[in-house]
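As you look at this complex, bear in mind that one protein chain is not there, while each of the others sits in place.
Naming follows writing order (A and B), and every chain is counted from residue 1.
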Amino acid sequence: MSADRYSRQSFLGPDAEELIARYTVAVPGLGGGGSHIVQQFAHIGFQNYVLYDGDAVEESNLNRLIGAKQADAMAETPKLHLAKMMIYDLQPHAKIRGFACNWQEHPEPMRECQIVIGCVDSYKGREELEIACRRYLMHYIDIGMDVHGTDRPVIGGQIIQSSPGGLCMRCMGFLTDEKLAQEAARYGKAGARPQVVWPNGVLASTAVGMAVDLVTGWTRKCRSHAYLVYDGNEGTVSESITLRNLKTPCRHFSTADVGDPILVEL
Amino acid sequence: MAYSEVQIEELKGYCKKVGALTELGIDLLYLEALRLPAGCTPEVCDALLCPVAKDGYSSRLYFSQQINGRFARNWNGTVRIGEKNWYAFSWKVELSAPTLAQILLAHLNGFAKEK
Partner (left out) sequence: MKLLIKLTGALHAEMLHDLTRKHPFAAERVGFVTARIGTLADEGRLILLTGYHSIPDSEYVNDPSVGARIGSDAITWAMQAAYHGRPRREGIFHVHIHGHRGETGMSGVDSREIPPMIPGFQGVGRYAAHGIIILSLNHGSTWVWLPGQQEPVQADSMAVIGAPVQVFNHGRKK
């Protein structure tokens, strides 16, 4: 591999290439958001991956699934296979552990990671990922987008960093009991949610930037948490107002939540 | 654990063992080999009782697998708690100051009633 390959990202630091290659990232969900993330990670030089997705490419994915072609929809190519090929085409020596299922079916490999980027489509799914990341000490970066309204559609989204010891998604006002209850009440009734490629790209790129900063420290910001809100109509990404006057430390997770759960016989 | 010993002992009458699990500040009760109502397959299953409000339900009973009963149920509660996967069907229980056993029985009643 030529020394020129990463010369344009030398501003990340003299050891950045080695650091990026050393760490392991998990991406549960290889759809519209996850496919962007995996592609960018491969370009940047990440070598170690844990990937989860049990779905196959469908026609309706082609408007946004990075790397998918018409032939993949016809062949029902597994999204996991698509992601692996995308990585191997850029990083032939990458170590990929891929699981054609939800992460909940094979949670142990994810626990070896340092960073998890969640590209799931439910609040419940996000809560479960965050709990796992707090138990087994992983940085959790969450992305998601939605389109509200039909007459005047509004595109919204978020990029959140929830790290062990730092504020969680509940502290930051993103996850609430109300949202979880409303989602539970809607289960099975929601149809296909609107999804398009460019907001996914904005969210994924921002998340990848956060991950690279966690790995290299190039901005020297040393963030313990982050909650960025994407306004797809205005084309802006800005800090959520819920972070203003936020008290620390996290009120929802403690060291009591770390490690394998303990069942106490009564 | 916030529940009285008397109530815990009462729960033990319905299963092999009762255990305590805390997650996100909620105390849940693990019921090993809970005996299910007649007509259920399997007849016995591990379960997790959440006796407090969570996810829009005043209480919830999760099972380690989906249960086949006499009536079709909306299994809308596939969740991960305590690093295990659990399944619950939609069943609202509204009781006034119930004991743990009363909550459990009210949820198990979901297998016995058509609606």
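The rule is simple: a residue touches a chain if its C-beta (ideal position, glycine included) is under 8 Å from a C-beta of that chain, and two chains touch if they have at least 3 such contacts.
Owing to the predicted nature of the structure, the values given are computational and were not obtained by experimental measurement.
*Asks:* I'd like to know which visible chains would be in contact with the absent chain if the whole complex were considered.
*Replies:* A
*Asks:* Sort through A:G156, A:G173, A:G201 or A:G217 and give me the one touching the missing partner chain.
*Replies:* Touches the omitted chain: A:G217.
*Asks:* Footprint of the hidden chain on chain A, which residues?
*Replies:* Here the touching residues of chain A are 19, 22-23, 106, 108-109, 111-112, 114-115, 135-139, 163-165, 213-217, 221-224, 255-256, 258-260, 262, 264.
Operating definition for what follows: only the chains that are shown with their structure count from here on.
*Asks:* What's the distance between the Cα centroids of chain A and chain B, rounded to whole Å?
*Replies:* 32
*Asks:* For a test of understanding, state which residues of chain A touch chain B in their complex under the given definition.
*Replies:* These residues of chain A touch chain B: 104-105, 107, 124, 128, 131-132, 135, 177, 180-182, 184-185, 187-188, 252-253, 256-257, 260-266.
*Asks:* Quick check on the complex: what are the chain B residues that touch chain A?
*Replies:* Spelled out, the residues of chain B in touch with chain A are 1, 8, 17-25, 29-30, 53-57, 74, 76-77, 79-80, 82-83, 85, 90.
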